[in-house]
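Right, one structure below, let's go through it.
Apart from one protein chain that is not included, each protein chain of the complex appears where it belongs.
By letter and in written order, the chains are A, B and C; residue numbering begins at 1 in each of them.
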């Protein structure tokens, strides 16, 4: 193995740059050349790339976003496109490709493996934490702290007016962020797919009333996962208003994807990207580098989207039990 | 003068607690008793109050929100209500009342002065900075840094995808926050009432195209003041999408009102609240304590809502001139 | 079980308040009364305590420090003192005591168990992470991010002047913080007991020179664990200066103990404190509630100070290998 490629794809996540840096430094120590493709798979297709050296990744570990840019790539959805991408990789003599992204990116890697002769390895970078084979994904802890900062600020204003707030957090189809942010913010209610497939406005209102009965006038924060209500937290707030409850909505949105990565994400990104390059050299292929129980492990790319991983059931149950107090 | 009251009213702002603390400490040094009314004027009407001592305000300077809570007060809109509030103040032997809030709060003070025999003094606390008689209001600098943090994070993700983002900031009917946040974030475009009474989507699109021509693919951030488009930034983004421009909207919302106050707000709050209490002892009445050119000054409460103060024209003009580069 | 006590002892850690809150809420759901002792064991001895209800812990989860204060307690070092403390607990009908602190606190609990008839359970709160039986201690992640913020700032100034900086972080006799902060900051060198029992200035100088040779002029940051050199980083910088290397020292000190806890610490504190109360009700005694591999577990208090837990050897080895690039 002489030359590897690296790209970031799908939604960006804080720590992707730390992962790129670790790929480059680990490769330098192993005397591998690194080619960075820009805009995800598009950069392969359109041959937008540059040689990545340790100099390029100097102090990159601090920065949010991704040096290599990201993008969805239409070509990956057609057999022709995938063939072309494989052809470019062969042409550029790329022996292996490191893919930093989520399960969509990894599905792309599976497709690519039909035509590409080199090795493929994944590194899980997404704020949603919805990738099997790793306890946490790169970006999750930063997104959690960004959401928490925002909810703490909303708590100040909610407290000043003893108001009810709905705060919508990201997470695609899972409640990792909603539950973590809700527990950490001391939210009075968490609404996420893991607790109830269908949102029940009656139950929401009942809980508000029972808390107000127990505590008297108080602020009350509901953390809502993004896909739980058509139109999101704003539409849900409008519905609750219609049912006679004065409340405000706040949609955290894209601020959750950016920002300086926190320590936990920089360390995880460094460990998984370093491990990925080392394992490539040992022959790894079609696997993802994840961390399970504190250890770096390999996990089949084909299974990363199976949604077997679970939101902490202990904390969920506890929150349900105590939130009214 | 033996006993003064203090209340916070209208939208909460970071630094209101620092102002309450300075009222209490200054009063302690002058051997004045302080009564804190909760929920703005409602706390007077409903006699929800407590005696505030230096012990209560220990380390309060750090905290967002307001220890005294805030609320709009319906009673202030009727002659009867105002009379009742004056009566309670007389009954409780309140010699003077310190009002921390914005121009709405100060209009309330003007109304109250018809019936209340004591002194009334204002301290400008609002993130909007839309109060005449002071260069800055308490809370503005914290809200600016909160908005900036958010926009910096959005820049990361906008950069990764070379995307266009509309970010809506608060400010009621003025562009102080929009202009300050836009300049400080290096936004490509700022949309606020000071630049154009009416929003012109053609001009917005033209500017985007000219920047893209000059720079090539790039991220592009538009900071929009909250009242510039019906339905806000989300509706404007939808309109731009209809006109063929791929963009995202982010509404910063209530996070801008909360949070630990920054140094500038703690210092301003301390200075203005201390000055207000000292000036009350000198006989000040129906004035606001403001800071102009670094000096604490008094300004007639009746003129605080005149909107004579202006957004920095130098920076506005500069931004217009360079933003395409 | 009707009435439990709770105290915080030893060095304070961000998240201790979150743990107190979870003790109180979990107890409320189980209809247990909670007594909070102030100043660690001193508050038992001197009977400084108060009844803790959900109202007291409202929004406490956000705050650094500890509502119950902390202190070392001389009395715990004498048999007489320990007897007295047990006597007060019996007198107050405390059925069980929850101790939030580090291994010193847990040694205290072992001593107390000779005379106290109630149950004793520990919750690991210390920024040092040097407690066996839990992957992380409460406070570690916040201290890591505080150190990281500081080192990132130092990197800015180090870069501007292409200067060498020594940054001293806490950790008592272990390198958890030094290694985590060093990896996350992209430090060029980490000096901690896990890498070398004795510090070797020649090796330090050699590494600096080899990096400068590889990279040319550049900033260079050395993270040093606090006990690695007599007089700390300042003395070590003076020694390196004597050997002809221009460098600066920065001792992060007590800022590492304070501050709003990050999400990871709030969640861990909530989980472990809730679990501790639940396990007390199941009869747990002389154990600590820890988290291992994502699961709440019990671990013998007697073994929490055995120092069997290890700093991540994978990351340590990797850092050694790549740091010169």
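We take it that a residue touches a chain if its C-beta (ideal position, glycine included) is under 8 Å from a C-beta of that chain, and two chains touch if they have at least 3 such contacts.
Keep in mind that what you see is a predicted model, and the values were worked out from it rather than measured.
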> Where does the absent chain make contact, in terms of the chains shown?
Replying inline: B, C
>> For the chain not shown, which residue from B:2, B:215 or B:307 touches it across the whole complex?
In response: B:215
> Of C:129, C:146 or C:189, which one is in contact with the hidden chain?
Replying inline: C:146
> Per the definition of touch given earlier, which of B:29, B:93 or B:238 contacts the omitted chain?
Replying inline: B:29
> Of the residues C:172, C:257 or C:309, which one touches the chain left out of the display?
Replying inline: C:257
> Taking the full complex into account, what residues of chain C touch the chain not shown?
Replying inline: 8, 12, 14, 63-66, 69-71, 146, 149-150, 152-162, 165, 248, 250-251, 253-259
> What residue numbers in chain B mark contact with the hidden partner chain?
Replying inline: 21, 25-26, 28-29, 54-55, 58-59, 61-62, 135, 141, 144-145, 148, 152, 155, 159, 180-181, 183-186, 215, 218, 260, 262-264, 266-267, 270-271, 274-275, 293-294, 296, 312, 314-315, 318, 321-322, 325
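Here, only the chains that are shown with their structure count from here on.
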> How would one label the connectivity among the chains shown: line, ring, star, complete, or other?
Replying inline: line
> If you list every residue number at the chain A and chain C contact, are more than half found on both copies (same) or fewer than half (different)?
Replying inline: same
> Rounded to the nearest whole Å, what is the centre-to-centre distance of chain A and chain B, using the mean of the C-alpha atoms as each centre?
Replying inline: 35
>> So the centre of each chain is just the mean of its C-alpha atoms; given that, what is the distance between chain B and chain C in Å?
In response: 39
>> Nearest whole angstrom, what separates the Cα centre of chain A from the Cα centre of chain C?
In response: 28
> Which chain A residues touch at least two other chains?
Replying inline: 152, 155, 159
